[in-house]
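Below is one structure, written out as structure tokens; comments come after it.
The complex appears here without one of its protein chains, the remainder shown in place.
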Amino acid sequence: MSEFISDANFNELVVDTTLDNRNDEGPMTLENFTKLMVQFYELGWMRGSGGAMGCISGKELMISPSALQKERIREQDVFVYNISEKTEVQRPPNKRITVSSCSVLFSLIMKETGSECVIHTHSKSANLITQLIKTDSFEISHQEYIKGIYDPFSGKTLKYSDTLSIPIIDNMPSESQLLEPIRGVLDNHPQAIAVLVRNHGLFVWGPTWESTKIMTECIDYLLELSIDMLKNNIPLVNEGAFEKEDNLSEKLRTLMFSDMAPV
Amino acid sequence: MSEFISDANFNELVVDTTLDNRNDEGPMTLENFTKLMVQFYELGWMRGSGGAMGCISGKELMISPSALQKERIREQDVFVYNISEKTEVQRPPNKRITVSSCSVLFSLIMKETGSECVIHTHSKSANLITQLIKTDSFEISHQEYIKGIYDPFSGKTLKYSDTLSIPIIDNMPSESQLLEPIRGVLDNHPQAIAVLVRNHGLFVWGPTWESTKIMTECIDYLLELSIDMLKNNIPLVNEGAFEKEDNLSEKLRTLMFSDMAPV
Amino acid sequence: MSEFISDANFNELVVDTTLDNRNDEGPMTLENFTKLMVQFYELGWMRGSGGAMGCISGKELMISPSALQKERIREQDVFVYNISEKTEVQRPPNKRITVSSCSVLFSLIMKETGSECVIHTHSKSANLITQLIKTDSFEISHQEYIKGIYDPFSGKTLKYSDTLSIPIIDNMPSESQLLEPIRGVLDNHPQAIAVLVRNHGLFVWGPTWESTKIMTECIDYLLELSIDMLKNNIPLVNEGAFEKEDNLSEKLRTLMFSDMAPV
Partner (left out) sequence: MSEFISDANFNELVVDTTLDNRNDEGPMTLENFTKLMVQFYELGWMRGSGGAMGCISGKELMISPSALQKERIREQDVFVYNISEKTEVQRPPNKRITVSSCSVLFSLIMKETGSECVIHTHSKSANLITQLIKTDSFEISHQEYIKGIYDPFSGKTLKYSDTLSIPIIDNMPSESQLLEPIRGVLDNHPQAIAVLVRNHGLFVWGPTWESTKIMTECIDYLLELSIDMLKNNIPLVNEGAFEKEDNLSEKLRTLMFSDMAPV
């Protein structure tokens, strides 16, 4: 694999000085990064070395390594890149370890959406729901956790009765082949903050690492609930759900979130 | 949102000097509060920043913050109010963080019932059961964990063969709009110690934080069990269950619990 | 409740000097006792203050307190009795706390079987299986975990193709009313090392705390598996299972286990 520092989208990333001010807790640190990997493993999102996270912290981009046990990575195992200078700041001491093959997907999503963070999970619910739903999107309405999802256009969270829509794309032999399908999602579904990959998992992105993690948890809950709802023949979308425009006339994604969500 | 210190019900709360004597362990502390948030997260009750807790400790009322990851809140992130002086004692250093939008529901419940603690969970079982049961209450009898539920009228716990009844109300676009439906539950079902909110979650209240936590766990177990029972076409209420009066002639809620429960 | 030190079965218990030699790790300690409570809580066996453990360690009998949150009890909260002198060695500093209402069941089982330890769980599987099986016993054969169960008559573990049989009794309004039904189980099913209580939970006893904990885990696994097997219409007992005598001509329970089990 060619070096990530030559990746086209990474090279177009610019340092966003407003990011730190958006964080509830503070910018991502390496210590927090590795602790979150443990937490995501325990949630069943990153078993068998699966899953990945990319996160911008100030002028640095941190990405998890490929093929390592995610609950065991140490701070020194995280790949760090300088966004301003387009350099590699650190890589794992074991030279055989490469950066996550999701890295090129992360840089695409970050560049296109202005997101600070992308989380990729292999949760069983995310996989199973794509097998139960044969269409190209997962949709659900009238759920409290929908209020935990941000709308990049309004800068506010969705309402309880809104329909959350997550595109589903087919899996490909390699992660890099997901680049074009994900670009298609970003182009055609500018309101999307997540995409499901059939028989594979979930990608979620957001303005801060905190909001991205929160949204990933909300979505994971909704996917797991949906599997039970389908089993009981309960429709996922209520008839009274607010119908959202699918094709917005202009692309006004802001990621400047002015409102916050569930309690 | 207007400041919680101007909330009508909060302003009518008085310091109950008997509270400390009721505690098995001791009054709530900030250290314990944040540890319980972690535990509730791990139980699946507070994922995605969801869920909340309000607890009276001596002359202070502690309430969890809104929109923060519940397993990560620090002691300084908890909102604390002085009940005697109706002042704000502390709030999170991050000024963008607001108090839980459940705060106004907590003060209502505390004022009306004399409860020291209210726990609000987003457990998946609590959500799913409200979709499986179309009526306005969840009822179950002949279960050992029913003995873990207090009856505010008798001051004792329910019996094994009693019917535990938990009202179900519909969800609303915002938490504050649940104020009137919950007031209705408190007025019409004075024996209630919990309410289910459809497609949302569960609220449980009790005389101490210990009893409230215990009851929340008992109810969560019963909800999860009930989903399996319904799947197997097992009725939740046994025909021989003791029928309780639904409309007590006078409101004698005591919250002076003289008996204790399961082993 | 009258003091446990006047309990008839407790008064007939004698110190068994062979116990310490049977332990794999060593006799139970208060530190270990409270740590096991945490572990059992995390396994879902002791939610909502439910569940209990009684354990003989040398000349002392330790029993968990009633109604306290099991994952939070401290060493000082455990009731300790001297078996030789029939005295109370310690009780929780909070005088309102009483010993587990299972204490009288534990002393009965210990006296009748020579067991060092009894574990009582409220696992959801233990509850649900008693609702799925309408007869008065749970039976399963041809499972590896059956090899984790001791036969008090042979002093060896059961074989893979043996039928494990666990009597099911109906629940009663109070724990003390389970005394006679459990006595009936001990009299009529001398090979039993566990009993299921319908809509309530499970009791398991064995020669050491280690073997009792191991058997409780094996049984819990088998109960959970059985629920899935029944859901898939798979019979729990294989036709080729070895049929055990139900009524042994003389009561030769030994609890001197010479063989050990699964890997």
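For this structure, a couple of remarks:
When the chains are written out, they are named A, B and C in that same order, and each has its own residue count from 1.
Just so it is clear, contacts are C-beta pairs under 8 Å (C-beta built on N, C-alpha and C of every residue); 3 or more make two chains touch, one makes a residue touch a chain.
Everything quoted here is computed from the prediction, not taken from an experiment.
Under the touch definition stated at the start, the shown chains contacted by the missing one in the entire complex are A, C.
Touch with the chain that is not drawn comes from one residue among A:Ile5, A:Ile97 or A:Leu179, which is A:Ile97. Touch with the chain omitted from the figure is made, among A:Thr18, A:Gln69 or A:Asn188, by A:Gln69.
Which of C:Arg47, C:Lys111, C:Lys124 or C:His142 touches the hidden chain is settled by the complete complex: it is C:His142.
In the full complex, subunit A touches the hidden chain at residues 47-52, 64, 66-69, 72, 94, 96-98, 100-102, 120, 122, 124, 127-128, 131-132, 171-173, 175, 197, 199-201, 227.
Residues touching the missing chain, restricted to subunit C, are 24-25, 142-145, 148, 159-161, 210, 213-215, 217-218, 220-221, 224-225, 228-229, 232, 234, 260-263 (touch as defined at the top).
We take it that only the chains that are shown with their structure count from here on.
Residues touching across the subunit B-subunit C interface largely differ between the two copies, under half of the numbers being common to both.
The residues of subunit B never reach two or more other chains; the list is empty.
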